[in-house]
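In this view, the complex is presented without one of its protein chains, the others remaining in place.
Naming follows writing order (A, B and C), and every chain is counted from residue 1.
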Amino acid sequence: MRLDLVDITKSFPGVLANDRVSLNVSSGEVLALIGENGAGKSTLMNVLYGMYRPDSGEIRIDGQPTTFQSAADAIAAGIGMVHQHFMLVPVFSVAENVVLGVEPTGALGSLDIAKARQMVKEVSDKYHLDLDPDALIENLPVGIQQRVEIVKVLLRDAKVVVFDEPTAVLTPSEILEFFEIVKSLVDAGKGVVFITHKLKEALHIADRIAVLRRGTVVGETTPTQADENKIAEMMVGRPVQLVVSKNSAQPGEEVLSVSDLTVLDPDGRTVVDDISFAVRRGEIVGIAGVQGNGQTELVETLTGLRAANNGSVRLGGDDITVASPRLRHEMGMAHIPEDRQRQGLVVGMSIAQNLVLTRYHSPEFSNGVSMDWGKVHDVSEELVKNYDVRTNDVDNLASTLSGGNQQKVIVARELSRDLRLAVASQPTRGVDVGSIEYIHSQIVKERDAGTAVLIVSTELDEVMALSDRILVMYRGKIVAEVDPKKTSAMDIGLYMAGSKPQGVAS
Amino acid sequence: MSATVMLSAEQRKQSRNTGVTLIILGVISAVFFTQDGGSAGFGLTEGFTLNLSSQRFAQVLAVALVGAGAFQLYRGFGRLMNVFLATGTALFVISFLAWSASGESFNFTGMLQDTVARSVPITLGAVAGILCERSGVINIAIEGQLLFAAFTGSIVGSILNPWFGIVGAVASGVALGGLLGVLAIKYQVDQVIVGFAINFLSLGVTSFVGQRVLVTKPEYNYLTPFRPIDVPLLSDIPVIGPSMFEQNLFVYFSYVVVAATTWWMYRTRWGLRTRAIGEYPKAAGSLGVDVLKLRYRNLLIGGAVAGLGGAWWPVGAVGRFDENITGGRGFIALAAVIFGRWHPVGAFIAALVFTLAEAVRLKLGNLDTGIPSEFLLSAPYFVTLVVVAGFVGRSRAPKSVGQPYTEQ
Amino acid sequence: GGSDDTATEDTEAVTEETTAEPTGLACQVTDVGGVDDKGFNQAAYEGLLQAQSELGVAVEYLESQGDADYDPNLQSFIDKGCDVIITVGFLLADATKKYAEANPDVAFAIVDSGTSAANVQGLTFAANEGAFLTGYMSAAMSESGVVGTYGGINIPPVTVWMQGFALGVKYYNEQKGADVKVLGWDIDKQDGTFAGNFESLDDGRNIAKTMYDEGADVIFTVAGPVGLGSAAFAQETDGKLRIIGVDKDMSISDAENANVYLGSALKGVTAAVFQAVQDALAGTGGGTDYVGTLANGGAGYVVSQEIPAELQAELDEIQQGIIDGTIATM
Partner (left out) sequence: MPRWFDALGSRLNRMSSLVITLLAVVSALVVGAVIIILSDVERLGNGEIGAAFSELATAYSALVRGSVGSLRALSETVNNSTPFIIAGVSVALAFKTGLFNIGATGQMLAGGLATTWVGFVMDGPAIVQIPLALLAGLVGGALFGAIPGVLKARTGAHEVITTIMLNYIASFTILWALDTQLFQRPDRSDPISKFVSDEAMLPKVFGFIGLGEKFPAHSGIIVALLVVAAYWWFLERSKMGFEFQAFGQNADAAEYAGMRAKRLTVVGMVVAGGIAGVAGGIEILGRYGYATQTFAGTIGFDAIAVALLGRSTPLGTMFSAILFGALQSGGREMQVETDINIDLIVVLRALIVMFIAAPLLVKAIWRVKSAQVSTGQTFKGWGS
């Protein structure tokens, strides 16, 4: 079938998210949709999926104008969507999530869970996505959760499948698997819309590439016509530096040293398993690993948000294993948390207030009793300028910023002071190339200023681009330490998956 | 390293608290309940009264509890922890009763009977709350729903007959559920505000209209409540039988409602979708589930259940309505929702804990304990406080409860 | 004002006929719980209505929703130019004193509290006397040898009844060498069983059930509407459990359940209030205390027909004994 979006316009209070956007996709082809944060990609797709109703413009299926009152209509029309933020109920099992809305039922509307399991099995077998129907979503790694999303879509036999930034959370090997899946979908005659920030991937998998900027389509091209730099320029509207430029590290003395660190989660499962490592001043150490292998817990323990069950953490010789987050912060530790919405920001507060969230109490801003908001305001203006946060007023709510700019607020807050150690977790997740470039350069600047930097990212490209040393985490253990210059992404990916590259002695 | 060897901070804290609790209970019964030599008569059935020496019992129990506590602290019962805690507490209560009743005797079975009977409005109110909150809408208005239902139930029941009274009560519960729905879902009013407003509205309207109408027409406010009905066979089981199966229909209604809601919530399509929209409505919405419609539906059903609970006063207990007759039971029910962890059975148990404490304090009133009546009166609330703090602790609410859902 | 139906009709009636000459304005401030509380607020108001029909005064009442309303309500009545203001309940004692002293030319009378100023008549009642007799009667009528009583909350106007009742039972035991047990009130500890409120009827039901389970077959309820719940439960026992009402003859106020009432202990609030209005209009009564007793009919009891003649005779005897002080009821 052929799907046309014609002159779609959609605005939110104060934002024109889509401005007369026209796109089309047909069975058997992959359309890549690329654009900065806030360019309007998700909005456009939500319009297509019936979640939003457009202000104007229309959707045509095989030329027939149609309107979607709800997602149900879109689903019925054969449109499936894997959302940027997974639409999975964490406390439900895989099967329950998959059949939600099309539940097989027995007498009195009672759930036929056996049937549900079998439905999941059928689809996942057909497309070689193995899944345990009874696993709880909240216990599954993101990669698997994404499979569940895909199975959901396939189960409702969609003819056009939209993937909103699907690869952001995957390992190289998982990404390759994902591309296999996409291919098999295309072979099965389905049309695919593939939203991404990663130009490489777009070039690799897409038949056509459409670029969105500030809510409008600024151009359409094909992998054969365009290269990364060209597309990046279309996206951002200016030439972009894609590879991180940094000269080799000058490591100094140890700043962070972790020994025999073990952490259990509330249910008593071992999530960080007897880890030891060190980070020296002037170097960037990257921790690679598939999400859910203990990185989160490791970082939370290093930053004092989680109690260690065993082992010790030292900062510049002082034992800080039991120090409070604030003390660590005052000792010169910065923390860029992995989830900006959940931890990094209070989105209901102003940008200025968020810019001082971790040091509002310092004499600079507070006499211990009252706050000097004037001072905060001035400092914030400064930071916003230096760190290129796009806003017209630091007193606006943080919620009014786009993802990338929210992240810049956190980076500005955490890096804009004298540091001994910077711990950055997913520093550029879901952030557009323009911002990525900027954030990376800031991190490198910190390193060169003599800070010890620990990067934790599930995006291998990022870890490889930034790190001077890479530690690979798997099942709570550090399974390898490699030099990014001497090791291939593929090999690291294998470590991340728990196996060993050929030719590496066990 | 495996989890059995090492415990997370949470677990250590929990198991430590349990151990400490057990020991404290043990010490208390050792110090106080062993004072009195007499034997206490627990009236179990017509003929049979179980006499147990409060002193002996307390001594044995004390040793057992302290032992268990120590073991818990030293090794830990692991899985069985809560079983031990529950049993320990139950025995402790019995020891307490034995102590207060020593030298006398009291009707133990009757006590349990009252416990179950009085749990009805709390249980039904709580289930109503669960139905709403599981689908993502906070229901602070339980008290108001109960009160209004009691009001209409009494009037309709007096004019027509008790059964119609129930129908009327259910209808008014549904009406208030609908009001909550329209305001909270359609007009997205702060759900807690709506709840409070509905509570005030019910209190005001029932008192005001009651005073203007019922005083004039007392015949509109008198009906004959249901009498107890023995369930064949089941009611013959000693102790359990009389306490659970020699009750009036409302008690059986509440059993059915609890069972049905549990099944409905965890075994049916509706239930699955309900829990989904309470946890993550967008997810359900993205799969074409009509979130708002389902929320309405649940609020109406919840209203009906609350209505049934309200009917208990006129039809199931006292045969009439009086100003503010529910006297805060709806808020106890609200507590039971949380205490019961948003699970119908949990709520039922929570209600029983509360009413058991009430029944016990009434017995104590008749027994010879030196405790001032004012403190006896606060006992049920105090017990709930302790139980919630000591055993229940942090409980996990439906994620999206309280947040209005917009399709865009 | 006032929303009690009889009130409105009569007031209108009166105001119509007396736009000519109302012989005065008599006003009542209730405590929490209005003139429909089946308790002393209602009893007092009936006294006013009696004054209205017999003395031709106009009557008004204001319901208080909380302690905060006492002062303003009294003030409103002062402003309205009431000739006599009846305040009901010891909770209003302080407010009454305050306004009486501020308005020496207005007559006040307060139910359940002593005089506190030259223009305040105190209306108190030896409730224990009537209760004593019902206690004796209950003991005599009890087959199980266990009787019970309970109150609303632990305050003197409530416990005085319970005390009298228990003493009546005690007296019966002494006289007859019987051993009738009283649940819910302990003469030595001066403490007992309470509902904790005056509104929740199911508490009344539950307490009655609990005492019934412990063998009680007569229960004296001293908790206003809460007692109605006990009556409802007594209904279920098909006559095995009997209730003694309080304040007024409950077999009339709670007519539907008349059959469960074995009797009621009475407090002559209505008569006393009527008397107080009369005194006030006559300019007497201020600064004095009226104490309702068996002797002056300000306290008493009623029993159902069914009680045997000889018991009635004993009761009359005891009543005489109480009146001439040979029998102590406190």
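What to note about this one:
Throughout what follows, a residue touches a chain if its C-beta (ideal position, glycine included) is under 8 Å from a C-beta of that chain, and two chains touch if they have at least 3 such contacts.
Because the structure is a prediction, the values reported are computed rather than measured.
In the full assembly, the chain not pictured is in contact with A, B, C, by the touch criterion defined above.
When you scan B:Val27, B:Leu52, B:Ala175 or B:Val205 for touch with the missing chain, the hit is B:Val205.
For the options B:Val120, B:Leu146, B:Val167 or B:Val194, the residue in contact with the chain missing from this view is B:Val194. Within the whole complex, the absent chain has one touching residue among A:Thr224, A:Ser248 or A:Ser370, and that is A:Ser370. Touch with the chain omitted from the figure is made, among C:Tyr45, C:Phe90 or C:Tyr290, by C:Phe90. In the full complex, chain B touches the hidden chain at residues 17, 133, 138, 183, 186-194, 196-201, 203-205, 207-209, 211-213, 216-217, 328, 331-332, 334-335, 338-339, 372, 374-375, 377-378, 381-382, 384-385, 388-390, 392-404.
One chain is missing from the display, and on chain C it is touched by residues 1-3, 5, 7-9, 32, 34, 62-63, 65-69, 71-73, 75-76, 80, 90-91, 93-94, 153-157, 196. Touching residues on chain A toward the chain that is not drawn are 14, 303, 305, 324-326, 329, 335, 337, 342-349, 353, 357-358, 360-361, 366, 368-371, 373, 392-393.
Here, only the chains that are shown with their structure count from here on.
Minimum number of contact steps separating chain A from chain B: 1. Most remote chain with respect to chain C, judged by CA-atom centres, is A. In whole angstrom, the spacing between the mean C-alpha positions of chain A and chain B is 44. If each chain is reduced to the centroid of its CA atoms, chain B and chain C end up 36 Å from each other. Counting partner chains per residue, chain B shows two or more touched chains at no residue at all.
The set of chain A residues that touch two or more partner chains is empty.
Residue ranges of chain B in contact with chain A, taken from their complex: 1-4, 6-11, 263, 267-273, 275-276, 279-280, 282-290, 407-408. Interface residues of chain B, counted against chain C in their complex, comprise 106-107, 110-111, 113-114, 117-118, 211-212, 215-216, 222, 224-225, 227-228, 313, 317-320, 322-327, 358-359, 362-363, 365-366, 368, 370, 372-374, 377.
Across the interface of their complex, chain B is touched by residues 3-5, 34, 36, 148, 150, 154, 183-184, 186, 189, 191-194, 196-197, 199-207, 209-211, 213-214, 225, 228-229, 232-233, 235-236, 256 of chain C.
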